[in-house]
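A single protein chain has been removed from this complex, and every other one stays in its place.
Coming up: subunit A.
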Amino acid sequence: MKRLAKLLTLALAWTLAVPGVVRAEESVNIGLLSDLSGPTSAVGVPYSEGIKDAAKYLNENGGIAGKPLKLIEVDYAYNAQQALSAYKRFTSQDKIVALQGWGTQDTEALTKFVGKDQIPTLSASYSAHLTDPAKAPYNFFVAADYSTQIRGALKYFKANWKEARAPKVAFVYPDHPYGLVPIPAAKDYAKELGFEIVGDETVALGAMDAMAQMLRLQKLAPDYVWIGGTTPSAAVIMKDAQKLGFKTTFFCNIWGVDESLFKLAGDAANGTYSLQTAVVYGQKVPGMAVIEKLTNGAPKMTHYIRGFASMLVMAEGLKIAAAKGPLTGPAIKDALETLRDYNPMGLTPPISYFPNDHRPNMSVIIYKVDAGKMVEVVTETLERKPEWLGK
């Protein structure tokens, strides 16, 4: 069997390697790691569609310096090992010049590799520590990091707080890297703004019930409750709070409220604030006409639009680098670091990267859920404080 496996791998090598070399000459190859079948596929599918549609649009409009973009997609099912082998294939056979990654799992497992192989990577894992080029020199993303998102919301709530007493805030999040990452930053900033932090609760990503946690929180009577999960757990929290008659204002992170929540939570979701970094489908911005044409008017989640913007930003970097010389990893990284207030067709707030600071911007778009729609409230922009970099 081992010999058979050997033969199989050799056969694979031959079939894969031959077309790989030919392809590399004529197109700009980008690796695309997607989760189409794993635990995050509900949001991974629209995100990857956004990236693919953006590439299609870019190719219809001249590609990168006359060369077409070629996306090579691999479904890694949110598995670090499969992400790693897909990445090796991208770099050795497909000769990619840049990578579109997806979640925490693949992005963090590959941080060191992309740094060593000099492959600029845009992903949808918005952990703040990836914005520090000292730690992750080749990682970029197009959204304000998780910590900045919460800070923006807290600032907005504080500015609109009318009562004399201090506003009370509580945090609900899964006991999972993704949920835990922004909590220290959020608490520090809440204290700084004069919030009273009344409690923490953990609700797992796959939770079916959050009654016990909501009962405890109800007694503490927070004015604002942070939900740092994904849509299924956010829906459970909102529905259980509604059942208990627990009146508070929820605010959710970027993956916690999207268009699927309306079906999951129904009217329990009304009044929830959603922190996003891209517009929603149908909003009047220059890029929406393009997107509506590509999708034939069928609404897509906001994650689709962020994927679309991520590809536009990467393409902008590629174009700048291609104008200067050959497309290499360091050239693309340098090109991305020259972006100043680049506007991806109005789909996200303007984006800038600096050689010592990969925070794309400090803006969070706050939406309010109202009868099955996301209604834009305000775009809150914070100061780019150096001490917040990577935290």
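Assume contacts are C-beta pairs under 8 Å (C-beta built on N, C-alpha and C of every residue); 3 or more make two chains touch, one makes a residue touch a chain; residues count from 1.
Here is the rule we use: contacts and distances are computed from a predicted model.
**Q** Pick, from "Branched-chain amino acid ABC transporter permease", "Chemotaxis protein CheA", "NADH-quinone oxidoreductase subunit" or "Anti-sigma factor antagonist", the protein name that UniProt gives for the chain of this complex that is not shown.
**A** Going by its UniProt entry, the chain not pictured is "Branched-chain amino acid ABC transporter permease".
**Q** May I ask which residue of A:29, A:59, A:104 or A:230 touches the chain that does not appear here?
**A** Of the candidates A:29, A:59, A:104 or A:230, A:104 is in touch with the missing chain.
**Q** Which listed residue, A:61, A:81 or A:296, touches the chain dropped from view?
**A** Once the missing chain is taken into account, the touching residue is A:81.
**Q** Looking beyond the chains shown, say which of A:177, A:282 or A:299 touches the absent one.
**A** A:177
**Q** Mind pulling the subunit A residues that touch the left-out chain?
**A** Residues 1-3, 5-6, 8-10, 12-13, 15-17, 34, 36-38, 41, 45, 48-49, 72-75, 77, 79-82, 84-86, 88-89, 91-93, 104-105, 108-113, 127, 129, 175-178, 180-181 of subunit A touch the chain absent from view.
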